[in-house]
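For this view, one protein chain was removed and the others were kept in their places.
Which chain is which? They are A, B, C and D, in the order written, and residues in each are numbered from 1.
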Amino acid sequence: MKEIIEKAKELLSQGTVDLVIGYEQCGDKQCRPLFVQKPEEADKLVFNEFCVHNLATYLTRPEVKQTKRVAIVAKGCDIRAIVNLIIENQSTREHVYIIGMNCPGVVSGKAPNPTKPHTKCQTCKVRTPQMSDVTLGPTPPESIPMDKTITHPDVEELKKKTREEKWAFWREQLSKCIRCYACRQACPMCYCNRCIVDLNTPQWIDTRSNLRGNLDWNIVRAYHLSGRCIDCGECERVCPANIPLMLLNRTLQEEVKEKFDFESGYDLEACPPLTVFEKDDHENFIR
Amino acid sequence: MNYAYYPGCSLESTSPDFNISTEALIEFLSLDIPEVDDWVCCGASSLHPEDKLASLALPALTIESAEKQKRDIMVQCPACYAHLRESQEALTHEGTMQDNLKEAIGREISAKLKIKHFSEILMQEIGLEALQAKVTKPLKDIKIANYYGCVIVRPQELMQYDDPEDPQLMDKLVNITGAESVSWPFKTKCCGAGNSISKTEVTLDMTYQILSMAKKNGADAISVLCPLCHINLDFRQPQIERRYKEKFNLPVFYYTQLLGLAFGLDPKKLALDRLFVSPFPLLKSKGILS
Amino acid sequence: MAELIINRDKLTQLLHEIAGGETEVFAPVLKEEATYITKISQDTPIHYDFFISVNSVKEAIFPRYEPILKYKIDQEGVKLEDIPPMKPIVLFGGHPCDAASLMVMEKLFGWDYNDHFYQDRRNKTIVITLACNEFDKDCFCTSLGYSPHGEVGSDIVLESISKEAWKAKAVTDRGKEFIEKHNTYFAASDKPDASFKTIGDKDIPVGFDKDAVKPWIKENFESEEWQKLTSKCWSCAACTYVCPTCHCFDITDDASMWSGLRTKNWDACTMPIFTLHASQHNPREAYYQRYRQRIAHKYSYYVDLFKVISCTGCGRCSRVCGAGMNILEILTRISSLAKKGGK
Amino acid sequence: MAKIGVFVCWCGSNIAETVDVKRAAETIAKIPGVVYSVDYKYMCSDPGQDMVKNAIKEYNLTGVVVASCSPRMHEKTFRKAASEAGLNPYMLEMANIREHCSWVHDNKEEATQKAIDLIRMMVEKVKRNKPLQNIKIPVTKKALVIGGGVTGIQAALDIAAGGIPVILLEREPSIGGHMSMLDETFPTLDCSQCILTPKMVEVAQNPLVTIMTYSELEKLEGFIGNFKATIKKKARHVNVEECTGCGTCWTKCPTKVTSEFEQGLGIRKAIYIPFPQAIPSRPVIDEANCMKFTQNRCGICAKICPKQCISYDDKEEFIEIEVGSIVVATGYDLMPTSAFGEYGYGKYPDVVTSLQFERMVCASGPTLGDLQRPSDKKKPKTVVFIQCVGSRDPEHHKAYCSKICCMYTAKQTMLYRHKVHDGNAYVFYIDIRSNGKNYEEFLRRAQEENKAQYIRGRVSMVYQDGPDLVVEGADTLTNSQVRIRADLVVLATAMVSPIGVKELAQKLGIGYDQHGFLTEAHPKLRPVESATAGIFLAGCAISPRDIPDSVSEASGAAAKVLGMLSKDELEKEGVVAIVRECSCTGCQNCIRVCPFTAIALKDIRDKAGNLIRQVANVNPGLCTGCGTCTPTCPSRSIDLQGFTDEEIFAEINAMAELH
Partner (left out) sequence: MEEKWEPTIIAFVCNWCTYAGADLAGTSRFKYAPNVRIIKTPCTGRIDPMFILSALERGADGVIVSGCHPNDCHYNEGNFNARRKYIMFRALLTQLGVDLDRVTFAWCSASEGIKFAGLVTEVTDRIRKMGPYTEFKQLNQDAR
């Protein structure tokens, strides 16, 4: 903790950056984003298993883009988002000073009692962050045992369902959506300043939170994230309706991996998989 | 280095001299290379045109055995080598053949082990320098035509041994013995082994070409790494000499024998006395053996 | 009037019976570990062991979307279709802060235009409120002069006397009628469970001076403090949509070749598109401007119009916020700035 | 409010027999926005077209739907008519109720219902259509030809003949290409130099042609009609203007280097002209071998040059030129022979390539035409020619046929027999392909008059046996093994794309196949065009060709260039993508998927010039209107005019009853 504070102070006082985005504690088992612009404000910075937010989502805001340079406290998984933002021309490597955190995993579930380890952490490849300008925190343990008590129905379970069961499941889940767009706003990859759902010529997606609108909205968001989602799980965490949004996203990312051998957010030179193709891309449904 | 030795049937039966000299080298170099447990015939020559599945399943059994031993496979006979490689390819690449093989054997085989020819191991894992350092009796003044045969280098994609037209691996090994490897064009020409029983005269002609080309290029002896080539060049040499009325008198060594000689091993231990064209006159004339 | 008692089983039976009829019943339901107040049917399990629902009760009366005009086109031309009349509603499971919010919101819908969709529903709604037994760090009804046992906006208030039973208090005539009509479910007062502890007004600390907020907002619209307070906000509508007093809506048309539907949908000032002009100019372009609007509307503009703060201190917006925005914290800061005369 | 006119065609009985056109017109008339709906026997006739024109004027129509045949047939006709009546042509759409309806259905009721639907969909679309303007692109009346071989020379000459200035770009020190290395050419046996040199002189003397040798394309920007090319002029170290080509420098230069032009069989100096007829006949210093550069000594050439033309300090230069059109004629290379170990190339000096053989028999070659084999200068008594070396060999090398080897091998057997009258020429072949004018006759002459012995089969190995080479192979016609003792073996190695052509294609934004050959816009119907507008292809750059084909293609490409540059402005359809900048995030998705590199980033700056953000920007000159960009844009900030989201949505919605 001390090293983050010291680093932030150093970066701000030396003028390397004019903003540090990090975390502060806001409850026993709760942290939240913190914007630090002056060295003396840095004392509140923390890093622990409650630092679940993907702060990369702030990088695409105008006021952050306008900074001379911004430092961001980022877990390995958050850096995947930064990589994608750079690939997609929303940021540059030079503009972001990455304070990479060695991360033994974060919690999942809702505040104020998030006790379970996050599913994404169990398969994490970047506990030691890649590409960071400075890496802080103790080296994370080699492996964290799988916790069998994950409650949300995982991808395999979904795949086992029959088509009718799937349809019924998603009808039920998506009927809860209130279209607050917390998923979109929290998502680092949803940076459009004008979302397709906000267009009305034509109105592809009904803005009402009825089943059609909700289904269309969630289909489009998942589709737009296919090959781009970096599995941070923020959408699911912030959803006030508790819709298992990551279930859909994970399924699609698995498909991308299987079909196009691609995982997003690890390679600055890669192209989003839906913007490129191979002449022998395999499919078995086109006649 | 963690190999198990797969001699194959030829080295067990028709070419014990190759086997004996190989084991002599293993012992001399203190290499930890036990035999593969329960190895079976690779099915070479007879099986693959008849039953593709069986011809791949037989080597697969040997691969499985080595896998259980947790060892990679060292092999000497090029035909065994080729069949093991081919079987490994089929086992590690998804497809119908992989499925059929698994079904035929009834067990899972990952086949993710190394399969290497002994000469490759000597070259790549022990190294010329280390071998050179062990030479105590340099084979001075002997010119050797290195004859690789056709199997070890082809098909190149599968065998990945050396350049199929002008390989150098055995040449380099032989050179450290102090002998001189001659440059000649027939290193990988076929000796005709496939026809040696059915159309012997074809084989005789092909082998004759090889022997005379070796002689023409100034070779005193030939070095081989294939038991079948050896039979044709060595065992049939007197027959060829009679048929074509031309004297060759070219001793045909296994490369292991030449290395053993240079390391100062007992000729008996290298089974030199088992060669049909006796090498002793040559070796004596060059002052290598007294 | 004698005190009446109702226990869980009876209440469940009552609500289920009503739900089986022509009346819509809204009650707390557990979905994936969280409690929502939603419309139930006669066999929906009702969830009682909760602290506060994620959503507010406003959904019952001011739904997420509702049709306000419907038409069909055929060879003869356009034909308007009827919108079905509103059904009576029993709204159970809100806390006093929820009930109070109905009083705040109805002012808006009866103001310059009488929104009969809202008013019809409101007038046909019986509000059965659960007085609070718990509170958390985000609760601040007392700061706004409300109480965890308040009666504002309720027709009936249920005060726990044990884990399983409540003392029912009719606040309005309609509440009284309701109890009388269903008197078989209520029993006369038993001996209250002395061991049962609930909370009092004083347990929830008053966090700020509500009257200090408006003048400060009026004078410090351009204060840099706004940016500091709201920099984390990522402009979703979660806070707005769970808020019992947020009431903005949008009207959209959904037309197809042969039919059309006009609906009133929830909208939120926190979303970027809310003020986007056709010219693409957006007067509230920055994130802080939008959150400022939310606070300023609740604590200043609404007060100007209706003499009441458009917030009842339920704290839902703080609980739901993924970015960790906390309204109590912001108001406390404003109030303390106001006290100090700071900007 | 839209005012739509609908015109339902009977097409005689073609439509009217199956579709109740009256009912269709009447039903459509009731759609809101349709102010005029009529049926007529032949809409495409002059009276029919007049009906459309008159209705446009009379009813002030904002859009028209003609329900008749496929738009492929008459869209142009009706749009022209609309345009004549003052309606933007893109405000007219056709509903295809003939090919897609009346001709494929029997039941009149069903067909009528379908026709009504199809028309209604078009009405709904046209209501949302926006007037579009054809794109007009100004043209730079100048062309660039890349590659100075015979193909490039011909293209340059033909373009210049049309009065258009041309820049002829060649990366070697001289133009001439491979043809200048050949001895005589099939099937006429005329001397290659004799027919090429006049063309080289002609192109050099043409005032409209600027030859830039020892130069390469560094970068290409722009689009059809408006390319901006950056040319890298490599440092020649010789002042070309002042130099007279007197030859003093290369005579005195002490450094001998094997000559590329002579295919390694001859010698040149470190300062050299590649061959005597080179154009420009100005030398160039080979930095890699010149002692001044390698060891900083010598400097003789500078000392003795009578006109002080030598400058060791020359640096490469970059020149920007603007051209309207480009012809790519980058030719070919021979497959590197190191790939053929079985033939012993490189190991045995007397195994040579066909191009080496050309130099060995050429009167201007290193031996002045006296055929000697490389090893011992002996006149070869037996020569074995091997065809398809690397070609038609999908397992190991190239699957394609190199097309010219059969003929030049036949020619070479003749050239050989002309030099060695009693010599034996053997040819190993797979098939003989002699499909050109006089080719088969020529081949027969090689076989019959010149006694070339053709053996159908592959060669398994070539080896040295004493002074001789032994060629072992199969004769598949007699099913026997052959073993030929030869003095010389000539390999007809495969033609491959030259080194650097992929990089060039990437700079040009044109496609190439897995072999590096450039891809035509259409293999049959647009064979000299690349998929990128304004860039044309000719010769072996596309795939192996002989000289006549290459030259014809050069003329073909030149005609395309002239056709294009004959106008002051190019006009193309207005169906192009358009970016809504306010919501574009500049994520580059559209840029990545655009097959025509028509989209690039554009900087948005504030008044002070500070970069605010970047957005996509479509170059309408390059955009072909495929619309692949549109679905790729998450915020739908790029749309395809003429097929906008709104228009297509309207078509879908025209079928819908939602509530």
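Some observations on this one:
The rule is short, and it goes like this: contacts are C-beta pairs under 8 Å (C-beta built on N, C-alpha and C of every residue); 3 or more make two chains touch, one makes a residue touch a chain.
Nothing here was measured: the structure is a model prediction, and the numbers come from that model.
When the full complex is taken into account, the listed residue touching the unshown chain is A:V220, out of A:V134, A:V220 or A:A270. Taking the complete complex into account, D:I652 is the one of D:I319, D:A399 or D:I652 that touches the chain left out.
Of the listed residues D:C540, D:V593 or D:A616, the one in contact with the hidden chain in the full complex is D:V593. The chain not displayed touches subunit A at residues 158-159, 161, 163-170, 204, 210-212, 215-216, 219-220, 222-223, 226-227, 248, 251-252, 255-256, 259-260, 273-279, 281, 283, 285-287. Interface residues of subunit D with the unshown chain, by the touch rule above, are 70-72, 96, 98-101, 103-107, 110-111, 113-114, 117-118, 121, 511, 519, 531, 575, 593, 595-596, 624-628, 630-632, 640, 643, 645, 648-649, 651-653, 655-659.
One rule holds for everything that comes next: only the chains that are shown with their structure count from here on.
Common neighbours of subunit C and subunit D, by the contact definition above: A. By number of C-beta pairs in contact, A-C leads when B-D and A-C are compared. When chain centres are defined as mean Cα coordinates, B lies farthest from subunit A. Our note on geometry: subunit B versus subunit C, Cα centroid distance of 87 Å, whole angstroms. Inter-chain centre distance (subunit A to subunit B, centres taken as mean C-alpha positions): 59 Å. Centroids built from CA atoms put subunit C at 31 Å from subunit A. Residues of subunit A in contact with two or more other chains: 193-195. Across the assembly, subunit D contributes 582, 653 as residues in contact with two or more other chains.
The residues of subunit D lying in touch with subunit C in their complex are 27, 30, 32, 120, 124, 582, 653-659. Per the touch definition, subunit D reaches subunit A in the complex via residues 582-583, 585-589, 592-593, 601, 613-614, 632, 634-637, 645-646, 649-650, 653.
By the touch rule above, subunit B contacts subunit D in their complex via residues 163-166, 185-186, 189, 213, 216.
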